[in-house]
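One structure, as structure tokens, below. Some questions next.
Missing here is one protein chain; the remaining ones are kept as they sit in the complex.
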Amino acid sequence: MFFHRKELQYHAKPERPDPLFAKQLQEILGGQFGEISVALQYLFQGWNVRGNGKYKDLLMDTGTEELAHIEMLATMIARLLDGAPVGDLEEAAKDPVIAAILGGMNPQHAIVSGLGAMPADSVGNKWTADYIIASGNLLADFRANLNAESQGRLQAVRLYEATSDPGVKDMLSWLIARDRMHQNQWIAAIKELEAKENVVVPSTFPKELEKQEVSYTLFNLSQGNKSATGRWAHGTSMDGLGTFNYVENPVPCTKKPKLNPAPPYIHDTLPSVLRENNGLIPPSL
Amino acid sequence: MFFHRKELQYHAKPERPDPLFAKQLQEILGGQFGEISVALQYLFQGWNVRGNGKYKDLLMDTGTEELAHIEMLATMIARLLDGAPVGDLEEAAKDPVIAAILGGMNPQHAIVSGLGAMPADSVGNKWTADYIIASGNLLADFRANLNAESQGRLQAVRLYEATSDPGVKDMLSWLIARDRMHQNQWIAAIKELEAKENVVVPSTFPKELEKQEVSYTLFNLSQGNKSATGRWAHGTSMDGLGTFNYVENPVPCTKKPKLNPAPPYIHDTLPSVLRENNGLIPPSL
Amino acid sequence: MFFHRKELQYHAKPERPDPLFAKQLQEILGGQFGEISVALQYLFQGWNVRGNGKYKDLLMDTGTEELAHIEMLATMIARLLDGAPVGDLEEAAKDPVIAAILGGMNPQHAIVSGLGAMPADSVGNKWTADYIIASGNLLADFRANLNAESQGRLQAVRLYEATSDPGVKDMLSWLIARDRMHQNQWIAAIKELEAKENVVVPSTFPKELEKQEVSYTLFNLSQGNKSATGRWAHGTSMDGLGTFNYVENPVPCTKKPKLNPAPPYIHDTLPSVLRENNGLIPPSL
Amino acid sequence: MFFHRKELQYHAKPERPDPLFAKQLQEILGGQFGEISVALQYLFQGWNVRGNGKYKDLLMDTGTEELAHIEMLATMIARLLDGAPVGDLEEAAKDPVIAAILGGMNPQHAIVSGLGAMPADSVGNKWTADYIIASGNLLADFRANLNAESQGRLQAVRLYEATSDPGVKDMLSWLIARDRMHQNQWIAAIKELEAKENVVVPSTFPKELEKQEVSYTLFNLSQGNKSATGRWAHGTSMDGLGTFNYVENPVPCTKKPKLNPAPPYIHDTLPSVLRENNGLIPPSL
Amino acid sequence: MFFHRKELQYHAKPERPDPLFAKQLQEILGGQFGEISVALQYLFQGWNVRGNGKYKDLLMDTGTEELAHIEMLATMIARLLDGAPVGDLEEAAKDPVIAAILGGMNPQHAIVSGLGAMPADSVGNKWTADYIIASGNLLADFRANLNAESQGRLQAVRLYEATSDPGVKDMLSWLIARDRMHQNQWIAAIKELEAKENVVVPSTFPKELEKQEVSYTLFNLSQGNKSATGRWAHGTSMDGLGTFNYVENPVPCTKKPKLNPAPPYIHDTLPSVLRENNGLIPPSL
Partner (left out) sequence: MFFHRKELQYHAKPERPDPLFAKQLQEILGGQFGEISVALQYLFQGWNVRGNGKYKDLLMDTGTEELAHIEMLATMIARLLDGAPVGDLEEAAKDPVIAAILGGMNPQHAIVSGLGAMPADSVGNKWTADYIIASGNLLADFRANLNAESQGRLQAVRLYEATSDPGVKDMLSWLIARDRMHQNQWIAAIKELEAKENVVVPSTFPKELEKQEVSYTLFNLSQGNKSATGRWAHGTSMDGLGTFNYVENPVPCTKKPKLNPAPPYIHDTLPSVLRENNGLIPPSL
């Protein structure tokens, strides 16, 4: 159950409106690695954990914080859109800044949301739950979380480089710091789980049931063998259970597959037509 | 540039058809963490790397292998669909297995693909590039890859548990082994990059530009403080640059935000209407 | 800023697992009118309101409650999935209930989410922000909200009819009651705004700028004139500013449109080819 | 069954081309509340009505009209795209209007549709049936229709403000008038149904089966109690069957939920790992 | 402008309800090649044709007919859903037909559409305008149309095989006949355009601007040379302007590409890190 306070977790006030940057900033609100993604990813993971210990608490703490970040970004975007222009390009073109805004802003910020933030990314794709994961396996999921915080901080840093507005930079420097914490915390949690289980997910599948002869093999399938020089191609494997090896010239393990014909009620191309395939067709056709 | 051999990388032959399992197996072909996802994710990362060293080679090696896995799964699914029934439920219901197949199989396997595999997941959602990432920052991306291989192996293991067909199990045990290798290799590559840079992505953003006072803070935003007992709440941070701390009762840093009214040409609710808000409306309304 | 308590707002405990109903119940969690939709719709409307009065407070109160409903449904679904079977259909078919479960449950509940709830609907479509709206105009948006609560309650009622589990029915009867409140509250808020503005959204566009001759006209475009007998076809219009009228045989106001040819660099079909169109082509072709 | 006349229902001729406005105008053709949405929404509602009276006739009348509006907008957009430029930005940049057009127009209008209208919105998202609803319950659906016409007219008005072209304004003023009619007609139909049934959808669910103790309660879940001053917090409820009440400090009705562990074949994180959770991990990790 | 008559173009009445077949039949209503696709594809092509001759008329004739087919299928599906069961699987399981229906029907047919047809396919994916095309080049588009009618008729035939209901078969035999006509008509129109232009789209691009040395070459990129025996590998090309040839061992035309480093403000992996790549990393890492 949730409670809300109307104060923001941190300041979200630009020095001046900037509808073009409002469009770009949508990326870390409603994009693949935006705040909606991390909020819902952590909350669903928390709700689905089948235990009530510290991992669940950590997920709920962090998921709840990300809701506050959605709120900060939504507020910032609404302010960046303050008084955004609409109008004719030909008149606008007298002022190249206005012309570039009209050409470059997200038109839905005026037409659809009435100068409000949208649950969408920087090109206007709506947020989708395709972006998130909660698998029930925490080691797997904490890796998803570390990935999300890595991509998310990278994007926030790129946006920091793209503005000179001190208010925007101030908010971003706060989010960038939080993303440092979140990367640190998921790394800590991952290390704990790796120490208890093993580095390979899932750790519960009996090793003798997998084809162990290819469990530590690098196949050189792209011509050139620079990859042979990496740590992943020799020495003890990272899970401590095998030895990396490198196959310079990989070959198939099987013959060409041959599929049975489809039954008549499927109306695929007839076997007879497929069989006649090999004769030459006269060029007159 | 690519070349193809028609032999499969590994066997993909079930002992008998099973249209219901064909539907389920689609998950690791065309689902969020299926083989299409890892193939295109690694290839796009490889094409976008701005350098020609071992990381690019590793990405191209692995991405090219995943194309072979798509092929194996497509072949297996086509064979699991051999002779899949169509027809009336009432007649079918005399045989409960047929009835359950008709009720449970993916109808598009008959109607749309003519007993062939589809670029879709186990509920029929078509594959989308929303699933993948290539950011240009390899540490971030290798974490995405480790996540994908963790989720992917978990799903393959769950599917292994869901069938008793020796041919299917044989192929899955091979894929499960390859996923072990791929987890191992991305861990190795991640460690290398973390050693060269730092564990926090991106490592190139000046630390003094972020709000360092919250860079290592866990906010207790979900009542109960079990999360305070984790490694992430005390001691040196995982990046070695700070000390974790825990805030039992987090508070907002700001006042309630107040947004400016929209300009008239946006036709949002008028400020006057919003202002009158506070008077009571007579219940007679 | 949000805070979380781990207790649920209301009970979410079924008497027994039921993986098939778990799939169906996803509809009001992650479907078009599920709890994710109303939560994010109300919160985005609240964040985008350009005023801090009672409407914003109402939106934040209700949006925050819907987050608790997501949590209840996620918990219920995880419990309905307790011990969900995986396995071979042929063996399963000995027990028709197990066979129907295997055929009918959402396979991603086992393979992807590990027996957890998903941000998806009852056929497995992932939640998308295409479902929601926040326009900046509160009268428009409260109508969206009334619609969402009407559809949502209808779906909850249909699900109530589809189960005999007392625990599930108990939770649904609570949600159905809340949906009654939410319909009531949006109706109340709509009436207030309609009284202050007018029933037509937006109320701020000058009436003389619209083609008033068709502002109250019903065109009979589907043969048969039963629609002429409705309130909408005669008498004073609902906005009190006009009189409904009915046009039995509507006609176009214009001639056939004629588009200019495309410039050559677009490589559309050539005007010359389009022009030659009218001569007969000999049947020998 | 449908018949078509090639004349447009109303004029759709701009004074001059404007590819940037063509992009924006796509919103009310192929966006969430564009003409494709209302056309297909009304038609599906009409086809699914299980009765042949005036409501069905009204739905078919209006759905058929919306098809004509799609046609008008498609024609207008094709004309706004007349002779749209393609070419190099550097040369274009000599003329800031051309530069802004090249930067701001929808590139698919040139590359994909060859200067034709597309079934897409103003940022290029393709139309999706996620936008529409036909539930079989007419009161619910007429509220969806009133919402669609409210959002749609709001967007048309915002577009009217964004152009000075008399031809475009002329067409929009016609559509804005039609949207007034359609709002009026759905309000009339809603009032009729509310009078026959009740304001709460669905009216057919026995009230004693819902948790009536929370059927009229506003929970104050966002700090601050301005919402207590609204009509929705006191007095007789809008359905006339209860009395609104306000809960200043809402509390959970339950204890923390505890989920059962997953079965081994799901390979979630092991209960033993989750249980060990509470001991402190040495900072040396 | 459109007009509607309430009579159906052809009968759409099953002998008895069949909710499972209703789900399957959705494919040719709202699937990739369903009636919504062809209706909107032909209408958009018609509206975008920049000429008013027989091609436009043919597109409008056929697009308008497809609207009638949507209507027939919607009606048929609503009837197949008559009295569809909801309820508990355990009770249902006493009757295996009911159990299979509950497991296999589309749950949204009960929960969302109230026993009405939906704009979705046979697995519940909502219709999307991603399915259609209108390019402004009629030869290209008529090929899209011929493809749509070929896939559509194939699907209708497969559905015909999957039911024994005489009413459903009657309607399908009518649609299958119409699809024969539509394939015939697009073939006729394609032949006409090919005769006027050339078989290669677009015909208006100067041949000397393309790399003519590879305009008729088949590269053998998949090991094995059965494809060399086809008509496409020797003789005069189908456009009559060249001669097919076959390259047994294709090679790249270029060296390995080398991308420039990214600027620092992008925060990609540093060139220095990428450069160090080639030294071996000690296995101790």
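Read from first to last, the chains carry the letters A, B, C, D and E; within each, the first residue is number 1.
Please note the rule applied: a contact is a pair of C-beta atoms (placed from the backbone, for glycine too) under 8 Å apart; a residue touches a chain by one contact, two chains touch by 3 or more.
What you see is a predicted model, and the numbers here were worked out from it, not measured in a lab.
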item	value
Contact partner of the left-out chain, one of D:Q24, D:N125 or D:N145	D:N125
Sole contact to the chain not displayed, among B:T128, B:S164 or B:N245	B:T128
Touch list for chain E against the chain that is not drawn	5-13, 32-33, 46, 52-58, 60-65, 68, 75, 78-79, 82-83, 86, 110, 114-115, 128, 130-131, 133, 135, 137, 139-140, 143-144, 146-147, 150-151, 153-154, 157, 160, 173-174, 176-178, 180-181, 183-185, 187-189, 191-192, 199-202, 205, 209-222, 224-227, 229-232, 237-239, 244, 250, 252-257, 259-260, 262-263, 265-268
Hidden partner chain, residues of chain B it touches	1-9, 30, 36, 40, 43-44, 47-48, 50, 52, 60-61, 63-64, 67-68, 70-71, 74-75, 78, 112-120, 126-130, 132-137
Interface with the undisplayed chain - residues on chain C	154, 157-158, 161-162, 226, 229-231, 234-236, 265-267, 277-281, 283, 285
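Here is the rule we go by: only the chains that are shown with their structure count from here on.
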item	value
Separation of mean Cα positions, chain E and chain C [Å, integer]	27
Two or more partner chains touched - positions in chain C	1-9, 32, 48, 50, 52-55, 60-61, 63-64, 68, 75, 78, 86, 96, 99-100, 103-104, 110, 112, 114-115, 123-126, 128, 130, 133, 135-137, 139, 154, 188, 191-192, 202, 205, 221-222, 224, 252, 256, 259-260, 262, 266-268
Chain contact graph, described as a line, ring, star, complete graph or other shape	complete
